[in-house]
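Since the structure comes first, as structure tokens, the remarks are kept for the end.
This view holds just a subset of the chains, kept in their places.
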Amino acid sequence: MAAMPGTPFALPLPTQAFPLILRDVACARGEARVFGGLDLAVEAGGLWLVRGANGAGKTTLLRLLAGLLKPAGGAALWGDGRAPRTVPERAVLVGHQEALKPALSVAENLGFWARFHGVTENPWPHASDPFGVWALADVPVRALSAGQKRRVSLTRLAFARAPLWLLDEPTTALDAAGQRIVWELVALHRRRGGAAVVTTHAKGTVDGANELVLGEAR
Amino acid sequence: MTVFLAVLRRDLLLALRDGAGTWTVLGFFVIAVAVFPLGIGPEPQVLARIAPGVLWAMALLAALLSLDTLFEGDYRDGSLEILLSAELLPELLVLAKALAHWLATGLPLALAAPLLGVFLHLPGEAMPVLFASLLLGTPVLSLLGAVGAALALGARRATVLLAVMVLPLAAPVLIFGAGAVESAQTGLAAAPSLLILGGVALCALAVCPVAAAAALRQAVE
Amino acid sequence: MVAQALKAMHDTVLRVAQPARFVALAGAWIPWVSVAALVFLAAGLVEGLALSPPDYQQGETVRIMYVHVPAAWMGLFVYALVAGLGGVGLVGGHPLAFHAARAAAPLGAAFTAVCLVTGALWGKPMWGAWWVWDARLTSMLLLLFLYFGHIALSRAFDETRRGDKAAAVLGLVGCVNLPVVKFSVDWWNTLHQPASVMKLGGPSVDPAMLWPLLLMAGAFKLGFFALWLARTRTEVVEARLRAAAGRLRAEGGAR
């Protein structure tokens, strides 16, 4: 991977709103309660690894942190007293879904997200290309392999200026090299003051990471 | 503003490139209108008599059909959640998407309608009014449709829901739109109907984005 | 004997149909065919617009015929050609047939559109309406739709071969429309006039009108062949470029 100077990774991050604190939070999907009584503090430079069986509520937790779900109980608040919901642009979520349009090429898709994240000039070759998808620039996303799609989707992180990264099983479908890049990016992001909450089913751990294991029941 | 333009640009690109966009709507419109003489028979008087109604009704259906994908694609692939978490007001997001929808469907419909009018023996005098009425009326459909699409988001049977929700609201547009063309056809003044259409368009512009934005926030909960 | 002759013919066709050979041959032919088309066109225009008499009933508007009728013939002919090429491609799997079909379809659609437009322009003075829904006009409109379907389908897939095959199926199925266009004037009571040139028992048109008509028909046909050769050549070259780009991507570190 290559995170060159002059790329978004070299820009300062708006980290003053940390920590993001959850206190006795409960969450429901549909009518069913998924988890409850959760306490969590996400600090600047921090990393939480979220584990748990299938259906334990990992994805649900990330959506809560992104402000897409309201807690069914308890409180989730940023350091400046605002709920995740009311302060967008604070977190970037890369979920199970790729947020890519199959009909558009890789360059068109990434161009859109770059503009969305405020990178106004042509993102390439100025921005970094951590996952090496530049070679696929003209290929429509529908013709990509599963791992290639994920690489393109994760490249969005290189444009985002949000201090909090929410990554839902980011290493899914990636080969060994791709997985390594994910963890290197997370480390880089933490060094510049960002924080990350990452769900994973893999066993290894990461330097200075906190672990959260959700619901023992399946 | 960048985000507004980025969304507008991408949606237009998608409409020209992909399934439910400009080509589908235009194709549907042309074919739907062409189906009538086949079913009803070739008599010019009958065709001319029903031409304003048929053209407007089919334009309405064509616009309606393309609406169920207005937010659906973004919702399914996870883009909508990200878009809603931007510094852009959701109201502006709705506006950008409705504008893109109108540019990609309403405008081509208005442009194509006079040509199809020829096939239905609509007299030449009525053509400018047909064009003008669609130019004023189709934005209302895009805006009303945005509300409907946002409300129906993630619902099963979105298309019917959408149709059932939007149609009663769009009925006045249809009545005044077809009415204007009919007036022009029979030599009456079309201006009053057109003015009413313009008024409706302004109201829709003021109200619909707010309503749709509220519905969107609900949908990604 | 016959078998041998057939075999020789088949071999010749296959040899010419080698894409590489075809590109060279087309390059040699295009200028000649184009020049011939222009000569026919000039002669036909002079004959049709200046020398031939106005019709005793239709007056000067009859001159629309010299565009309308050749365009109509070409619209039908090219569709049959496209369908035939598609059939050859489906059965024989020869890429050049698909390239040729793909190149011909838009030309045929253009001819059909010209026929429809000139017919409409002619219809206004003759019938008092741009358009009537009689069997010939309707079936010709359907032919245009079939062309559109063919063009859209052949370009709708990432894998060009799939588009070609799908379009070939559609082209073959759509052939049922051709006799309807041709014979609609005989089968139904239409406003459009029945055949007077291409019919059993020879043409029943005044030679002064027949000549320019035939010249224009020749011009349209030759012009079509020139454009068709050029477009087919482009298709062949494009396919090669695409294949090369694919190889490059596969080798040059795509992931």
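Chains: A, B and C, in written order; residue numbering restarts at 1 for each.
Simple rule for what comes next: a contact is a pair of C-beta atoms (placed from the backbone, for glycine too) under 8 Å apart; a residue touches a chain by one contact, two chains touch by 3 or more.
As the structure is a computational prediction, the values presented were derived from the model and not from experiment.
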item	value
Whole assembly, copy number of each distinct chain	A x2, B x2, C x1
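One rule holds for everything that comes next: only the chains that are shown with their structure count from here on.
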item	value
Between the pairs A-B and A-C, the one where more C-beta pairs touch	A-B
Chain nearest the overall Cα centroid	B
Most remote chain, CA-based centroid, reference being chain C	A
Whole-Å gap between the CA centroids of chain A and chain B	37
Chain A and chain C: spacing of chain centres that average the CA atoms, whole Å	56
Chain C: positions in contact with at least two other chains	none
Multi-partner residues of chain B (each touching 2 or more other chains)	none
Touch list for chain A against partner chain B, complex	63, 66-70, 88-89, 91-93, 95-101, 103-104, 108, 112, 115-116, 118, 120
Chain C residues within the chain B interface of the complex	120, 129-134, 138, 141, 145, 152
Chain B - residues contacting chain A, complex	2-3, 5-7, 9-10, 13-14, 17-19, 73, 76-79, 81-87, 220-221
